[in-house]
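One protein chain is absent from this view; the other protein chains keep their places.
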Amino acid sequence: MSTTITRTRLAVVAAAASIALLAGCSSSDDSSDKTSAAPCEPAKGKVTLQYWNTVPGMDKVVDLWNKKNPNIQVETKNISNDQYGTLGNALKAGKAPDLSQVGYDELPNLRTQNAFVDASACKEATAAKSKFVPWTWSQASFGGTGVFAMPQDTGPMALFVRSDIFKKYDVAVPKTWDEYEAAAAKLHKADSSLTMTFFDPNNAEWFNGLLWQNKAEMYSYADNKWQVNVESDQSKQVAEYWQKLISDKLVRTDLANGSTQMYAAYQKDQIASYVGAAWGYSMFRDNLPKQAGKWSIVPMPTWGTDGASGDWGGSTVAFMKGSKHLYESVKFNTWLNSDPEALALENKLGGLYPAANAGLKLPALSQGVPYYNNEKIFDVFADSSNKIDTSFAWGPTQKTVNLALQDAMAKAAAGDGTLTDALAKAQATALKSMKDQAIPATAGK
Amino acid sequence: MTDTATRATRAVTPPGDRRRRLNGGGPRAGTVIAFVTPFFLPFLLFYLVPVGYALWQSFRVVRRSGGQYGTSYTTFGGFEQYGQVFQNTEFWSSIGRIALFGIVQVPVMLFVALTMALLLDTPLLKLKAFFRITAFMPYAVPGVIAAIMWSYLYSPQLSPIVDLLGDIGLKPDFLGPGAILWSTANISTWLWTGYNMLIMFSALQSIPQELYEAAKLDGASNWAIAWRIKVPIIAPSIVLTTVFSIIGTLQLYAEPAVLRQISSNISSTFTPNMLAYAVASGNNYQQAAAISVVIAVITFVLSFGFMRLTSKKAGL
Partner (left out) sequence: MSNPSTIRESRVSRTAVMALMFLLAIYFLLPIYFLIVAATKPQGELASTNGLAFSHFNLFDNLRVLFTRSDGVFGRWVFNTVIYAVLGAAVGTLISALCGYALAKFQFRGREFLFSVILGGVLVPTTALALPLFLLFSATGIVNTYLAVFLPSIVSPFGVYLARIFANAAVPQELIESARLDGAGEFRTFFSVAFKMMTPALVTIFLFQFVAIWNNFFLPMVMLQKESLFPITLGLYEWNGQTARAPLLQESVITGSLVSIVPVIIVFILLQRFWRTGLAAGSLR
């Protein structure tokens, strides 16, 4: 009995589906990108801007602005729960805010979705260029082709070390990655429960920072095509290096960055160093108060004699498509990210390490930090910030590539394949995902 | 049954009223529409239209014009998205993973459920209500919460099970690369065994006792009665639970998604549904639609295939 019903049922469903198909045909999700800059006219009277972000305490910074600027009121919304999901939805529904926080690595991705408006018609926007650390402006302006966002904060990388452990085992603090590996072997030999650091396979952003440090320029644009070079000699060098540390069991792979388990391992003196970024200084201070005085921050180990550093994280505040108040948005955005008073407050409440030159001279960033033996740790980060490769660029499908990279790195950490294989996977995913989005791309030379 | 009912209706319908009714019998067309529409309209909008929309999307491809950040638009692409799906190794490995899962988990779960149902239907057992209720209880727990509970029982930091096994010298790694699929399967088994058991048990209860009396008088054991008489009679229920289990397996999402929060051994493309979601969040909705359609078709084919296969064999 069931079989006859079944067949009719199938046919009926197919018929119904095709009716619905015809009904749905009229809709279209095309996007129309106007590459020319939007006009920059001040509004008459009072305007209210929407600004979405994930920074703790940002509402207080905005309060400060609102008090001073009765005619340009800003409303904030915290979207830290699912930053890009929320933003993506809003864009799809045409309800994006005037301004939104966007990470550097997501800028090209969102731009291919036509998410931004070019503010370069506003003089104040183009003039802001000199106010920011060069690489941040380069990324926010897409190599100087417009003003799509203002840099907010950065994550210049550095090495966090447990000086006491290094001293105890008489191991010198490493200056190069070769020394770092040798030191890792020494420490592990001296105490088998001690490892140099951990490799978090689910953290593509961190790994990208390491690649950046080795000038592994993964994406460029030439001959009317994206040149995809994820699997370059520079990135392979990084991958092989960490693969060796993993294979030799000199680093752990069972910890997630920022997790309770990670802090527990540090608390139990099981890990001697942390490859981190500027915004991480408060993580250790706040989560491991008992280890005050035991930590130092030194420059990243380098590749050979090249002193280059990398960046991990940081964000911009982007001008979103659909904003009706570009002039006012530029005014607020410039103030938010380059005014010393605003930057000081963001640093204090949100732990942001500013992308603006003025921010790097903040009093708070030139003093010694008690937790770190009163060392002037921000000098280390400032130095790191100056040594970051300025021509590094992100891909237009970075989110998808990061996910594939993480999956493959997790496999490698579980003994299935290597990190070099993971790079190959990321390269293939980058090309495929760009092809799917009809973005012209080719494997770079 | 409906036939006699229809005839009865026709008999009492005054002839003069006929033309105002559909097809002769029953109430006015307007009344039928009023009864059916409250369901059918949402059904059309939230079931049929999305199915059609997914189909339509799956035949679209993204194209772009002009430069590095050109304008995107979609156009008809034939089976291009399906070609992509079939070439996607991640897709096939997620299907392979879920097939392995289903081939092991579904029979194990249904075997346990059937055994329990049969035992609850024999005089051998006491405390029947207690056993029935405990087995059914997990059905009240949503997949997400079940997975959260089990993830605590799997995690090396918190799990009393890991502690207990540690005391006898074992070091289980429930979240390791080899075990994670079966740890997920265990959650499904825990959730659905009682539900399937109750379906089979209800079917058993509706079998008239007289059917067994003769066999009992012939000296057949409880065992023989169970396997030779009861199981064939409730075969349709077993088929039904199998079909539901196949559908459920192919839709697996919440449980592995929760375990992914604590184990890097569950990739973002672990199950077909997770893959579809990952592809969609990479802004590739057309391909995600194609994946959804393929999953739905596989579900249809498997469910119907299984129903046909068993109905032929059992001569139902």
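Some points to look at:
Letters are used for the chains, namely A and B, taken in the order the chains are written, and counting of residues starts over at 1 for each.
Keep in mind that, in the parts below, a residue touches a chain if its C-beta (ideal position, glycine included) is under 8 Å from a C-beta of that chain, and two chains touch if they have at least 3 such contacts.
Treat the numbers as computed from the prediction; the structure is a model and nothing was measured.
Interface note for the absent chain: among B:Y73, B:Y139, B:W182 or B:Y212, the touching residue is B:Y139. Residues touching the missing chain, restricted to chain A, are 2, 5, 8-10, 12-13, 16, 27, 29, 79, 81-82, 85-86, 89, 92-95, 256, 258-261 (touch as defined at the top). Although one chain is not drawn, its touching partners on chain B can still be listed: residues 1-2, 5-6, 8-9, 12, 22-27, 29, 31-32, 34-36, 38-40, 42-43, 45-51, 53-54, 57, 112, 115-116, 119, 122, 124-127, 130-146, 148-153, 157-160, 163, 190, 193-194, 198-203, 205-206, 216, 219, 222, 234, 236-237, 240, 247, 250-251, 253-254, 257-258, 261-262, 273, 276-277, 280, 285, 288-289, 292-293, 295-296, 299-300, 303.
Just so we're on the same page, only the chains that are shown with their structure count from here on.
A straight line joining the Cα centres of chain A and chain B is 39 Å long.
Contacts from chain A toward chain B in the complex involve residues 1-3, 6, 10, 13, 16-25, 28-33, 35, 85, 88, 108-109, 111-114, 142, 201-202, 221, 224, 226, 256, 261, 396-397, 399-400, 403-404, 406-407, 410-411, 413-416, 433, 436-440. Only residues 44, 48-53, 55-56, 61-64, 66-74, 84, 157, 176-177, 264-265, 267-269, 278, 281-285, 287, 300, 304, 307-308, 311, 316 of chain B touch chain A when the two sit together in their complex.
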